[in-house]
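Missing here is one protein chain; the remaining ones are kept as they sit in the complex.
A and B label the chains in the order they appear, each numbered from 1.
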Amino acid sequence: MKTLFIGGVKSGKSRLAEDYVLQRCGNEKPYYLATTEFFDDEMKARVAVHQQRRQDSFITIEEPVKLLATLQDLDRPVLVECVSMWLNNALYHQIPESDILQELDAVLQLPVELILIHNEVGLGVIPDNRLARQFIDLSGKAAQLMGRHCDRVFFCSAGLKLQMK
Amino acid sequence: MKTLFIGGVKSGKSRLAEDYVLQRCGNEKPYYLATTEFFDDEMKARVAVHQQRRQDSFITIEEPVKLLATLQDLDRPVLVECVSMWLNNALYHQIPESDILQELDAVLQLPVELILIHNEVGLGVIPDNRLARQFIDLSGKAAQLMGRHCDRVFFCSAGLKLQMK
Partner (left out) sequence: MKTLFIGGVKSGKSRLAEDYVLQRCGNEKPYYLATTEFFDDEMKARVAVHQQRRQDSFITIEEPVKLLATLQDLDRPVLVECVSMWLNNALYHQIPESDILQELDAVLQLPVELILIHNEVGLGVIPDNRLARQFIDLSGKAAQLMGRHCDRVFFCSAGLKLQMK
């Protein structure tokens, strides 16, 4: 079973996904795969809020880049927070786009239950910045791949979710 | 009863919200709370289009900042156009984020029927500009607060609405 929560910045997708995975797991403690590398203070503050909310409900793993290697050993539901940050890190480490998408495809074939969080970034005006455009493209390709393989997809806005699949 | 219309720029959310409130009110004339401060000619032109459409269907009140104080004295449905502009004005007047969200929370507890219009701004690529990021964050937090308290939430695009709640 694979589930995708896609939405904008501060759309409430993280909280919706956390509630969803905790409800599905019952007494079993799910994994929380944090993909954030701590680049700056603003990012740190943002992550701290998420951590506080998770408290003791999850077993946290931090891995910014090696998504497939990390996930293939896990045997309980994993909340991946978030795919966008992993894409960002992979680009930063100059991994070619085709390799990134191939790894994501392999991740989506794993038997482990995955709950994936992803930023929708393609609904604004196309930016001048070429790197930003490259990221939007990769992000959208990744979203389509997840949309195809996931059993359920929720679009999030205003802390609410609309089921697309 | 509280209702939220959330959508992008020129998504038709204002017209959809106006039609909705007029339909709900029947013969009773609803209030129209305009939160815009007239910063420049472009903004003035945009507001003029809205005003022309409202004609004599609403009792218009203009208040860019004091949302709670203005709304607590009203006893008929109020269309708030729009929450995003009020957030923008509050930031401009250097009201701290926590105070802004607390005031919005209090507004959402008022007994008066509210129809709230809000811009979704978090679905584009994250901007370089720190102030823009701060606004996106505040806007999203406000949207989540409204999403939680509102009885009905509509996501708008292409002049159409999708009910999220």
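Going forward, a residue touches a chain if its C-beta (ideal position, glycine included) is under 8 Å from a C-beta of that chain, and two chains touch if they have at least 3 such contacts.
Note that the structure is predicted; figures quoted are calculated from it, not measured.
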Given B:Ala48, B:Ala69, B:Ala106 or B:Leu160, the one touching the chain that is not displayed
B:Leu160
Considering the complete complex, identify which of A:Tyr31, A:Phe58 or A:Phe155 is in touch with the unshown chain.
A:Phe155
May I ask you to list the residues on chain A that touch the chain which is not drawn?
4, 6, 8, 118, 120-126, 130, 133, 136-137, 139-141, 143-148, 153, 155, 162, 164-165
Counting contacts across the full complex, list the positions on chain B that touch the omitted chain.
7-12, 42, 120-125, 127, 132, 135-136, 157-162
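The working rule: only the chains that are shown with their structure count from here on.
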Return the distance between the CA-based centres of chain A and chain B, expressed in whole Å.
30
